[in-house]
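All protein chains but one are shown at their positions in the complex.
Right after this comes subunit A.
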Amino acid sequence: MASQTIASSMQPTDVYGGDEVSAIILDPGYSSVRAGFAGEDTPKSFVNSHYGVADGRSVFGDDAIHNPLAGLEIRNPMSKEGIVEDWDTATQLWEYAITSRLTSFKQSDPRTNGLNDDSKDIDIEMEGVDEGEKALEEHPLLMTETAWNTTKNRERSIEIAMESWGCPAFWLARNSVLAAFGAGKATALVVDVGASTTSVISIHDGLILKKSIQKSPLAGNWLSSQLRSLFSTTEPKVDLIPHYLISSKTPVDAGAPAQAVYRKYENNIPESFRALEEERVLTEFKESVVQVWTGPGRLGSANPAGTTNIDYVKAQPGRVFEFPDGANQMWGVDRMNVAEGMWDEKAALPVPGEPPVTKAQTIPEMVRASIGAVDMDLRAALLQNIVVTGGTSLVNGFTDRLHNELTAMYPGARIKIQAAGLTAERRFGSWIGGSILGSLGTFHQMWISRKEYEEFGANVVEKRCK
């Protein structure tokens, strides 16, 4: 090892472990793609994973996909399990996420690059640049993947990074590991509740314990389906009409039918577009109304007062939600019912066309299974470092319920839940972990370099990124 002489101009590197090489962190998920430079605290580029297809041309980004245009089909390149299905589009989507905000043009002297000028035609420039050269020739790329990603997919991602984008170096990290890093833990039990999947994974010293991987579909999209079945069964029925169909509305009393003027489109708006827009309304509903019964006990179980928890909730004030068409209503116990299925399979509302929720899919059971599949000596440490991440975990009362369930399950152990208080930190947990990892000076020895890729082929990712 060469002895190092630290020049006076250098910063004391052993105090601050960072060494930033303008690496780019790409964290694709089912609902959104997060991309940004390593060392920053939030991703600069946040792009909806859904993309629109019109006339055989794909459009990306929230600016493009929310226009009610004829024949704008909305699709998602990710599968229901959060892994890539449509590689061609996924590549374009990621490239859009990176080039639209991070590397749209080559870095040059700030006096002449026009960055400080008020220019309107950057978009045009960008496209011109894109065609000419590869997008990421100067940036190492750190990509995330799910713990159940397939070998083929992993190899595919390094091929894209190296061949299409020309990255000098690449690394593929598990998003749960990064979420643990983002919470400052190397050993943790990561409970990741995303859009398409919920996973519970034990991590020891920055490595996934493969036997402990647990996943289930009880996540954000499932919660939306619960809401849909709730809306279809309530009396009166709730019509879910997205914003783009409303021309104007007049305020009405709670529970009264909506009085709105609807917008008519001559051209045929595809169903998938409507589903996307409905999802936005449901997201709003989830954020503001849905709550998890915090415990103790289940929502349906009896409490010490002799009544059930449902009776208790009914006595509490509800929450009002106004739909885009002006119809509004007080939501009482139902706002807790929809999320109860995550914890108690019997409380899940039946969704047409979907298999019923099994016990093993509920979050407490997944934690139990995950903890049960690791070495005895680790269990106590894992229960003291439970990292909760993912956007759906922001549902009100989630962490409290998780804590209550786990203390009931492991009465002898000390349970400590680490859940970021900031919304952004919870949503971008794995990206933030990647940002930390990618900016560490000690990480630069890990990168798979271009030469290694050329020497060993795409399979090198399987050997190196464990």
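Following the convention adopted for this analysis, a residue touches a chain if its C-beta (ideal position, glycine included) is under 8 Å from a C-beta of that chain, and two chains touch if they have at least 3 such contacts; residues count from 1.
Assume contacts and distances are computed from a predicted model.
Participant: Using the UniProt record as the reference, specify the protein name of the hidden chain from among "Sodium/hydrogen exchanger", "Peroxin-7", "SWR1-complex protein 4" or "ER membrane protein complex subunit 4".
Facilitator: So the chain that does not appear here would be "SWR1-complex protein 4", according to UniProt.
Participant: Have a look at A:Thr42, A:Thr308, A:Asn328 or A:Ser449 and name the one touching the chain we're not showing.
Facilitator: Per the contact definition at the top, the residue touching the missing chain is A:Ser449.
Participant: For the full complex, which residue in A:Val53, A:Met330, A:Ala413 or A:Ala458 touches the chain that was left out?
Facilitator: Selected residue, touching the omitted chain: A:Ala413.
Participant: In the full complex, which of A:Pro77, A:Pro140 or A:Gly220 touches the chain missing from this view?
Facilitator: Of all options in A:Pro77, A:Pro140 or A:Gly220, contact with the hidden chain holds for A:Pro140.
Participant: With the missing chain put back, one of A:Val21, A:Ile65 or A:Leu276 would touch it. Which one?
Facilitator: Answering carefully, the residue with contact to the hidden chain is A:Val21.
Participant: Where does subunit A touch the missing chain, residue by residue?
Facilitator: Where subunit A meets the chain not shown: residues 1-2, 4, 6-7, 9-10, 13-14, 17, 19-22, 138, 140, 168-169, 204-205, 207, 209-212, 374-380, 408, 410-413, 440-442, 444-445, 447, 449-452, 455, 466.
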